[in-house]
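With one protein chain held back, the other chains of the complex are shown just where they sit.
Our next item is chain A:
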Amino acid sequence: MWLHVRLSEVCLFLQAMFILACCFSDMESGPIATSGSVQPNGDRFKIEGRAIVPGVKTQDWISSARVTVEGEEYIGFLRTDGSFVVNDVPSGSYVVEVISPGYKFEAVRVDITSKGKMRARLVNFIKTSEVIRQPYPLQLRSSGPHTYFMKRETWGWTDFLMNPMVMMMVLPLLIIVLLPKVVNTNDPEMRKEMEQSMNMLNPNPELPDVSEFMTKLFSGSKSSSSKAIGGSKCQNITCTSGLRNYCNWSCHGNYNAIFKKSFFIRLYNCFLSRVFFPLSNNPRVCTTLVLCQF
């Protein structure tokens, strides 16, 4: 054991001993092809254009802006009226950009033939040969200031209250709390009336539930699992959502009665469960929730 530890220590040391140090030999990388070399024959052209920032005076932005051609290969400066000329550019294809720390400009690709014919087109790095013509001399219009900053998440009461989640939670809660107060369940007359209305809605327990029927309609053969368990007091309730998620649950004993209170409440229950578990397909989760609520 000791030996093993020692060995690994030695190995670690060995590894640490090897130091990769930067070398001092001449390593400055530079482009091989110095395309900036001056051609004696003078076949040099100029790229002309004009940059505009709508609604801003030129003197407010030109002193910090410049025109770059293919990175920093060639550089031009903006005149006091916003126009620019980049001189001494040999023929080729270049990406021309107006760089300003304040305002954003679209880059443009400029092609110069060996005879000096110019063409401007949109920059497309993926389809490099695609040509969507742009006006030449270039007309570069700023699309506004740069967005450098993220917005802070602010917190306000209205944000909180108008949140759909909160709305869905608060409204049903109100109904649950308020409904028993409005409708006095202790009154035997009222109870009777309610039961009547229940029967009106669901006159025959043998007949399929409306919602069940809907489920079958929408989900076809898949909803076969949601059939009623005959003979017992339990009943399967299927909630349809119209989406791929649906949940079934069975309710027992007294809860049945409460569920039967009204068709409306039943629907909202299903809704509630869907809100809480938007992606859950597990029926047990649904049931637990409902039981908790009542």
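What we mean here is this: contacts are C-beta pairs under 8 Å (C-beta built on N, C-alpha and C of every residue); 3 or more make two chains touch, one makes a residue touch a chain; residues count from 1.
Assume contacts and distances are computed from a predicted model.
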{"item": "Omitted chain (choose from \"Serine-threonine kinase receptor-associated protein\", \"ER membrane protein complex subunit 1\", \"Thioredoxin superfamily protein\" or \"Origin of replication complex subunit 5 isoform X1\") - UniProt protein name", "value": "\"ER membrane protein complex subunit 1\""}
{"item": "Hidden partner interface residues of chain A, rising order", "value": "8, 11-27, 29-33, 36, 38, 40, 42, 46, 58-59, 62-64, 66, 68, 70-80, 84-85, 87-88, 93, 97, 99, 101-102, 104, 123, 125-126, 128, 146-150, 152-153, 155, 279-281"}
